[in-house]
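And then chain A:
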Amino acid sequence: MTDATSIREAVERRLAKRYRAEARFRSFGIAAICFAIAVLLLLLGSIGYQSISAFTVNELSLPVTLERERVDPRGDGSPESLRAGSYNGILQDALREQFPSVTERAQLRELFALYTPLNAARLLNEVAENPGLVGQTIYFDMPISDHADLYLQGRITDSVRAEQSVAASPSGVSGEVSIRTDEPAFASLMAAAQNDLTERAEALERRASRYRNRAEGMDAGSAAERLISDAATAEAQAEVLRASAASALEETSLSSDLQSRLVEINGGVVKVETISQGGRVATGRALLPLVSADAANSWTIRTIEVPETERRFSDAQIVWTDALADAGLVTERFNTYLFTNADSREPELAGVQGALIGSILTMFVTMLLAVPIGVFTAIYLEEFAPKNKLTDLIEVNINNLAAVPSIVFGLLGLAVFINFFGLPRSAPLVGGMVLALMTLPTVIISSRAALKAVPPSIREAALGVGASRTQTVFHHVLPLALPGILTGSIIGLAQALGETAPLLMIGMVAFIADAPSLAPGGLTEPATVMPVQIYLWSDGAERAFEARTAAAIIVLLALMIAFNALAVFLRRRFEKRW
Partner candidate 1 sequence: MSVSAITALTLLVLVSAGFYLGRTRAVASASGKPASLHSLPNYHGYFLAIWTAVPALLVLGLCAVFSGSIQSAVSALPAANILLLAGPPVAALIAGLAGLQIARGRIAQRFRARNHVERFIGLILLLSSVIAILTTVGIVLSLLFESLRFFEAINWQIQDFLFGLQWSPQIAIREDQVGQTGAFGAVPLFAGTAMITVIAMLIAAPVGLFAAIYLSEYAGPATRRTVKPILEILAGIPTVVYGFFALLTVGPAIRAAATFIGVDGAVTQSALSAGLVMGVMIIPFVSSLSDDVINAVPQSLRDGAYAMGATKSETVRQVILPAALPGIVGALLLAVSRAVGETMIVVMAAGQGANLTANPFESVTTITVQIVMLLTGDQEFDSPKTLSAFALGLVLFAFTLALNVIALRVVQKYREKYD
Partner candidate 2 sequence: MNVQPHTVKAFGEELNQLSSDVARMGGLAEALVADCIQAVVRRDGDLAASIIDRDKQVDVMEREIEKRVIRIIALRQPMATDLRATIAAYRISHDLERIGDLAKNIARRTHVLNESEPVVLTRGVERMGKLVVGHLHDTLNAYSSGAVDEAVTAWRADEEVDEHYNSLFRELLTYMMEDPRMISSSTQMLFVAKNLERIGDHCTNIAEMVHYLVTGEELHRAPPVPKSDLSDPA
């Protein structure tokens, strides 16, 4: 083995294999990092995408006549009187004015759903602030309802317009209208409906057969029986569908679980309900009255791709919204409600202001408690504590506290602060205290690390020239460790800012429609914080809350990025090398 050439040969023999292993190992590393980055991008991308719609709002701007008797029932212009006014009625009237043809109660309800009545309160506030408006006609801006908003942003359904050049003559201008054409202009719609029905029937049959197969593989029992009955139901439904599909080419009734077809003709819109005579006649309700019943050579069939049953925004609402938009009464702008409003049941009015203020108050308490106590503890443990059982205990304790699940701190807060000391629930004060306890270990540990990073030689140097321990710490060690301490504290606070679970425990999960005040008194008022607001919204029934949630997340992330940027800046600015 001592022969140089034989050693070289031995080394060379294994070399290729070793380099292959090397490449493999390396690629694992790259893959891991790519995975992490990809997930991050996916996360941010999906949230960003979802949040887009929340940052703009479509505002309905209606001319509102503030008739004195309705606004000011007592007629004395006093605030009390103004508050008693029927503002919602005014808003309803303003909207009705745009669509005089709508008279049916059910349709009116649909129409009024284009805005939320909470706007009446806004109108009231505006008038109360400015009583001079009474009796005037003003343009009142209000966010259009969340569904209309989503529709306008194209998030509810796509629609396709097909230009028709065949002459068509409507039977009337409003109510039931049938449109007659010489050629079967509506035949393609019938075919599409038939296709659709067939496909759905087939899907049901497939599922039924799968259930049956599975049931056969099982022992007889309740589960199998349930499967078999499910299969039977599916088969029955498929039967019905097939039947209607078979007759579709004769005369089709476009039920609401099929794509909606709207005929736009002579300035009006007719929703097609049945097609008959081989596609030459389409009958339906005029959602928007026609200007005339003359035959037209140029008209359009509009297909709403999502069936009406699968959305919470009716065909009529679509038509009205479009009409309002066409009339220039709807404008899209940056959603300031998101920042100036507190929480609301209605997505279009919901904002994060309340949560933001709650977060600020909570963080204020947390910072005031956690940073000084944490830094003092770190100084004590690192610089002064004698090595004994007590300090060992404190050390182990702190290290463990750092890894205690945050929810346990919530339990502590609930049991001690609220139940034992009787502090108010849902208050930023209690939230701040709980978060302070949770952040304390982080602050202590990072402060200790910063103190530890100051080389002992500096301490020896100071002691060597006759500085006392306290002087050594406060003159030399602490200034050197300060950037690290600050960074650690800020990162700890950032963590607390994003924390949710312990706050759920102490009831900061309430619905708070009014933003708490920033004064010290606000500390004991019920409040919520950003992450809890996110949690609440993510549970929201309205689909528009999804976007609001995402937007709130973006706001929270921006806050945290600001925090961390501050930490990085401090570290860069004050870091000293030794």
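Per the selection procedure, all candidates are chains of the complex that A comes from, given by their letters.
Here is the rule we use: contacts are C-beta pairs under 8 Å (C-beta built on N, C-alpha and C of every residue); 3 or more make two chains touch, one makes a residue touch a chain; residues count from 1.
All values reported here derive from a predicted model rather than from experimental measurement.
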Among 1 or 2, all from the same complex, single out the one that touches chain A. 1
Where on chain A does candidate 1 make contact in their complex? 11, 18-19, 21-22, 24-26, 28-33, 35-37, 39-40, 42-43, 46-47, 50, 214, 372-373, 376-377, 379-381, 384-385, 393-394, 396-401, 403-412, 414-416, 419-420, 437, 440-441, 444, 468-470, 494-495, 497-501, 504-505, 507, 509, 531-532, 534-535, 538, 546, 549-550, 553, 556-557, 560, 564
